[in-house]
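Please find one structure pasted underneath; my questions will follow.
A protein chain is absent from this complex, but the other protein chains hold their places.
This part shows chain A:
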Amino acid sequence: MYTELNSILNTTPDSFTQGEFVLLSDRQSDASFLIHHFLSLYLRARCKVCFVGLVQSFNHYSAISQRLGVSLTQAKEKGQLVFLEGQKESLSVLIPQENDTGSQAMDFLRDPSVGLKSLYDVLLSLGVSAGAVLDFSHYCRAIVCSQLQGNVVMLVRCDGEGEEDEGDDEGSERLMKGLTHQCSLTLHVQGLPTGYCRDIHGQVEVCWRRRRGDGQYTQKKLFQYKVHDKGASFFAPGTSSAVL
């Protein structure tokens, strides 16, 4: 986990908001380094984690987590981590078909655990409609966040410029918008608008959507980041160590 990100999000392994639905998204960039942050944060907090990886294999995440000081293999053996490798297992468990095989997915989600789910939008390119993914994420939230007071983290990739054409109802943009409405915290990763930079890999926009108690307005903050071997550093725009 990245200490600077923890201070931005006001989280520590001992205290973080429960029942949160975190949306990670990227546009022409790669936000998967944030997945590793949340994975190691929840494992260090001794929560039970369920990880659905559809793009990379278990070994990929294990290797990277090792460098961050967390052993996924150990966590798996202890029963703290359940890893669903999408490439190997059948996706029909997750996708509700015509009839109610959705109930199968729900049984799987009913594990009493703080759930971390990494669900790439590979589902969309496999022919699952944006509507079905939104339904699935709604049920994730209803069961994991509201009922079980767990957290859900989801990663969505946006391609293209931004605005979707009118005719296309199913697409990554509608999925993004739909998930943004559902979530309580978004982290959106983008490349720098000025282009490639060796010392700054991109910018992250953090947006708190639902804040209970102390004011309910949406709060946004922008940070720049650099990913390195043992983690990632975050800083306010213009304060990169290469610049100062």
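Everything below uses one rule, namely that contacts are C-beta pairs under 8 Å (C-beta built on N, C-alpha and C of every residue); 3 or more make two chains touch, one makes a residue touch a chain; residues count from 1.
Operating definition for what follows: contacts and distances are computed from a predicted model.
*Asks:* Among "Elongator complex protein 5", "glutathione transferase", "Type 2 DNA topoisomerase 6 subunit B-like isoform X1" or "NEDD8-activating enzyme E1 catalytic subunit", find the name that the UniProt record gives to the complex chain excluded from display.
*Replies:* "Elongator complex protein 5"
*Asks:* May I ask which residue of A:G53, A:G150 or A:G178 touches the chain that does not appear here?
*Replies:* Residue touching the chain left out of view: A:G178.
*Asks:* Of the residues listed, A:S7, A:Q74, A:S146 or A:S241, which one is in contact with the missing chain?
*Replies:* Checking each option in A:S7, A:Q74, A:S146 or A:S241, the one touching the absent chain turns out to be A:S146.
*Asks:* Using the document's contact rule, name the residues of chain A that touch the chain not shown here.
*Replies:* Against the left-out chain, chain A lists 96, 100, 102-103, 106, 131, 134-135, 138-139, 142, 146-147, 166, 169, 174, 176-178, 180-182, 209-210, 212, 215-220.
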